[in-house]
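Note that this complex is displayed minus one protein chain, with the remaining chains in position.
Moving on, here comes chain A:
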Amino acid sequence: MSYHGGSHRRRHHHRDDGDPREAHETPEQKLKATILKLGEVDPVQEVSQIASHICTQPSSITSTVVEGLRIGVTEEPFKIPYYATLLRVLSNNSPTTETESIQGPEFGKQILEEFWKGFQTYLDQLAWREIRLCVQFFSHLVAAQVISSHSMYGLIRAIVVVLDEFGVSHGRARQAVRCASEGLMIAGRAFTSDPNTNISDILDPIRTYVHSASSPKRLVLPVASVLANTEKSEVAYELLDSALEALEAMHRSGFQEALECFPRPYSDAAIDGSPIFDLPSVLVPPEAIELEGISNDSEGVIKKGDWAEFYVRIFDNEVTPNISTPIGYFLRCGLLDIVDIFEVNRKECARLLLEYPKWSLPGTFQGKASEASSGDGKWQLECTVVESILGQLFLLPESTHKTVYYIALVTELCKLSPPTVGPAVGKSIRRMYGLLSDGLDAAVADRLANWFSIHMSNFNFMWVWKEWIGDLSLPQQHPKRVFMRRAVEYEIRLSYYDRIVKTLPEQMQSPDAGVLPPGTPGPSFAYDDPASPYHDAAQNVLNLLRGRGKAEEVMAHLEELKNTLETTDSDQNVTSVIRSIAVQALLHIGSRSFSHFLNAIERYLPLLRNLAAGGISTASGSAVEARNDILSAVLDFWKNNKHMVAIVLDKLMQYQIVDPTDVIAWTFAHASPEVIGVRYHSCSTFQWDLIKGALDKANGRVAIARRKLAGLRKEEDENAARAIASSAATMDIEETKPDPVAESPALTSAVKALTSLTKEQKAALTHAVDGFRRCLVSGEDSASIARRVIEQRDWDNRSNWGDAEWLSWETWSWYLQFCRMYTPYLRNYAASLDTELSAQAEPAESRFQDVLNLAMGQSL
């Protein structure tokens, strides 16, 4: 390579350190890259090539080989059987003695000794995914007769011990079950012939744990959970239940089924002698002890709830393998590991998922539809992949990564192979839509609508809406109707009204069909109509705002207006009218765009603050009522645009005009839909969006305050340590205890802020619980219907349900989501939220309380 490119180029080159295309790779880097790229053409062939290459290297290459294997095993788990083969080959005695070679049992042992150190580090960090994938690797090495089966048995036993720990968290136990089951499924055949192992000693604790851990499951069932009162459902499979079932099936067959689950390329490699390596014995370290309060303050991280993982079954057993069978479990977990690991690059992830058959046994998947020779394979790849991803997307209370990741991943799959992935997506949508009548959880249904809209937005909004025309005869609040409305609403948000209308069949375009929102999503200024008694008054306010009048001027004007109105119409609540005029006029000048809205409220913050405090130029009157009026004015103004209502409320909280508690209480009281012209006490999806927005705001503020406080404390500690160090250095050995450093003003105010925000957080949660309680058990109008729905007295009669029943059902569903979603926060306030039940509590009331207790981590 020459460097005659002139000074400019040379400088440029010098600065761009480490361009990967530059040919500066060391032999070590090259070898590592080769190991990681294993299998670009033919993995078996490449394994022997890599092995022969390694054999010619000096023994100092060991650490590079280990590094390559460690990354390969933990980041490309689909290659694990081939990495095991590589190690098998490297451990074999060198076939020739003429050339010097590092190959042989000693070399294999050396590699494993060093690999083990990396595994020990994963164990110390409790990096469970890495631990599990290493366990898979070790198990394959047992099958390949590199590692002794009794030492592998010891490792799995050590992991299973976790299940017997007192008060083990479900998250930790789940990981342990997965590690042990997956290890056993792979190494089980070797165990059966080893008298030093006893498979029951692994299987029994797993069985005991999986069977006993059933209590919190019913809170996270995706379909008709508590209502149906069955934990076993044919439409959803729990991960650990499935693992156990697959394991038992394997056990029954003497682990012969393993031969059909994963490739064992090492079985062809020449094997001489007995296993060369014994895994050392280990202890799984305990979870970091959470000291009450302290760890919370310093980390600012809320530990999320540990829930069972239910996967919705979308396809038949002929199309995709059942996750409760050995092969189904293996494929599902293999695909999900890819989805998880490659979250950083969805495009590569999609490519790898569609290339998965390359890493599974021949005959596992059908050939491509275009290649007519599809009789050989069992399952449809695209359906299996899509079902796996959707299983993650629909996990309750929330998916591991942001839902938009899974959505974007499906989009990438469709872009890679439209003719095969497209139909799988279409079938999935239809299947999920069908479940809407059978108790699909409201949170899952809303995620479905969200996925649908984003997906359609990426594919020209093409959907065969007409197949759902028949469902227009269902009641307005039936989940299928709610879904259609939501899906269309979300599509409109991402696009625009006229565009989406064109995608709908005629029957759905009419306003009476109740699919489209009642009007185009524009603003509705209540005082536009010249016939309105306040038309002129509102125009004056509007003109003042348009002319950028000062906040004080506007306040004075409103005060004057109030006095005038009070003399003319005495029967009206004049203060409410004034608030409505002021807020709507403000929204009006900010109605052109989100930025216009922000500009308008930033310009008139003092005005808004005074309105929110209950007064106009002077504070007086009830602040709660004032804030209710403000919120109602927002809903009134944006009644045709629910998206804007959510945006405006979010910013009103951000600018601290209203508090999260205000929003929650108001939403329950004033934002519910009507049933036969009367407000029905409920929590619709729209209301839930607002409530969730408020709860997240309250929780987010506490999170910020915690982080800030932790930062200040750390700074303070460092200063103190420095002070001690410097005083010790200058003042000899004299026993000078530095004065306890007085708290800085910043620290004091940070503590104060956290206290105040924590109170607000608690108040927000309490308001939400109260709101739900009023809708579901203690309200006057809705409660009798709600009680019947909660007590599932007529779930089987749901085809005769009307809007009220479905609304109550949806409310109950959102209540469940509230409880499971906010478990970590609710737990903190368990003492104050937990209300004792009276002895004669009605069934509905005790169900309500049961769910809350379950969420707060209290056994029933």
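We adopt the following convention: a contact is a pair of C-beta atoms (placed from the backbone, for glycine too) under 8 Å apart; a residue touches a chain by one contact, two chains touch by 3 or more; residues count from 1.
The criterion applied here is as follows: contacts and distances are computed from a predicted model.
Engineer: Going by UniProt, what is the name of the one chain that was not included in the view, given "Nuclear cap-binding protein subunit 2", "TFIIH complex kinase subunit", "Cell division cycle protein 123" or "Arp2/3 complex 41 kDa subunit"?
Structural biologist: Per the UniProt record, the undisplayed chain of the complex is "Nuclear cap-binding protein subunit 2".
Engineer: Touching the left-out chain: which of A:Lys402, A:Lys466 or A:His670?
Structural biologist: A:Lys402
Engineer: Among the options A:Val160, A:Leu435 or A:Ala612, which residue touches the chain absent from this view?
Structural biologist: A:Ala612
Engineer: Among A:Asn460, A:Ser473 or A:Ser799, which residue is in touch with the absent chain?
Structural biologist: Checking the options A:Asn460, A:Ser473 or A:Ser799, the one contacting the hidden chain is A:Asn460.
Engineer: Looking at the whole complex, which of A:Val464, A:Val624 or A:Ala723 touches the chain that is not displayed?
Structural biologist: Spelled out, the listed residue whose C-beta touches the missing chain is A:Val624.
Engineer: What residue numbers in chain A mark contact with the hidden partner chain?
Structural biologist: Answer for chain A: residues 15, 36, 71, 75-76, 341-348, 402-405, 407-408, 411, 454, 457-458, 460, 490, 493-496, 498, 592-595, 598-599, 602, 605-606, 609-610, 612-615, 619-625, 643-644, 647, 650-651, 654-656, 659, 661, 693, 696-697, 699-701, 703-705, 707, 749, 752-753, 756-757, 759-760, 763 touch the chain left out.
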